[in-house]
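FYI, not all chains are in this one, though none of them got moved.
Order of writing sets the labels: A and B. Residues in every chain begin at 1.
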């Protein structure tokens, strides 16, 4: 896949997602659960937050995709996420790990290490979180990224190679890798960092897109498609908010609107793919990906 | 009560609700708790989410009405809902059960069966959930209705007869029954299914309206009044959203606005009561209800 063909791939994936309406189990923190569910609904997916022991596992077997976000891992949820991850790994349900604020906080850091054993399809976080997930660095101060994306790229490569997951680092430029290929995407808006769940909800959108995969090799381009659709919708909403001299409250509302209204054409028109490279090689324009 | 008189009854109930500002204890899932509380506040009720053991029971004795929603029944909440339901049954507090996604998920399905023993005033759900509550069918996939309202009507009749509760099936046409009388209402908008909590918040609104009952016989028309006010407000918000080419984010905001602004006259002007029938009889136009 070349930088030129990724937008068309993302646009097709969006159309397919809306046709399939994948059931996305979202085990996430209490702060962003509502926003996450509304993001999925707007996009055309079906959210289900089944996050208690004895239900999370069985549900993960029948769900189309699964998000595990460690934002507020109360004891029963911590038990449920292990159950869900194991079930997803066994049943082949694609699943995304969002290791919120791991590094310095002990409970979630230990939990993330265990979860990484269950072959997540993708790990999405900010630079600090990806560094911590790769075993480098001590993590951020809460949900804030204190490391830059560039610093985290090497860690993301290691994490992807070691875990078999796509590693996705969110930032002004989004970086995604499967350990071999590297994708850099430049859509988005700083307003996404001014709405709680701006990062977390992307994890569930990634789970929705990964549910469309025919093979593990498609995880990387589908994760990139999720980032493109999500950040382009955010960018379009931010433009409208700027025109109307509004703030982050209106942005959150218009972002949800835009996720429902965004078209395949919008994705093609706005995508900024900075490059797709193969590790150790120059920029690649293969159509294989 | 005739189809012609139900809108006027609903309009009066709305006025009475605003005058009384009933205290509605809402034990609900973490995804929709915020939306539910804002819906109640907009309408003129006073929400209180007291959902921990040793508090949920005492509070249910003094609350005007109670909602128990099984969307995310973590262990402490599962304990609290039994406590609250028993206290409500003893104290005569009207209460509504929303058996979210029961059928295939074991914890909540067992819990719903126990709760049904505590004489709920109403059970509200989508077709799949009402089928499962009546012991028919295996439930839906999460919060999605996979069965049609028509399929669920027979199950709703059985459920109402067996439990003594009003059974309310949400769908394009809403169906309500107390086992004898049947009411079909046709207001609403598909946008309600595009906002998380679109169904769940109706349960708490129903609890608010049931708090106005002078006798158990009034539970059915009051539950229908709740559905009318709620779905008419949604319909009016949806019209505005369509005019402004917005999406589900704006709809959620304007729906809350409309619940605060809706008048008795709006209810009269927009209500679509398809029919009120007595079981085994033709359409009835009695004023008894």
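What to note about this one:
To be clear about the criterion, contacts are C-beta pairs under 8 Å (C-beta built on N, C-alpha and C of every residue); 3 or more make two chains touch, one makes a residue touch a chain.
If you're wondering where the values come from, they're calculated on a predicted model, not measured in any experiment.
Identical protein chains form the entire complex, numbering 3 copies in the structure file, with 2 of these shown.
Going forward, only the chains that are shown with their structure count from here on.
Superposition on CA atoms relates chain A and chain B by a rotation of 120 degrees, given as a multiple of 5. Centre-to-centre separation between chain A and chain B, using Cα means, comes to 35 Å. Residue ranges of chain B in contact with chain A, taken from their complex: 29-32, 34-35, 71-75, 101, 104-108, 141-144, 193-197, 245-250, 252-253. By the touch criterion given at the top, residues 23, 25, 30, 33-34, 37-38, 41-42, 46-55, 58-59, 62, 74, 76-77, 252-261 of chain A touch chain B in their complex.
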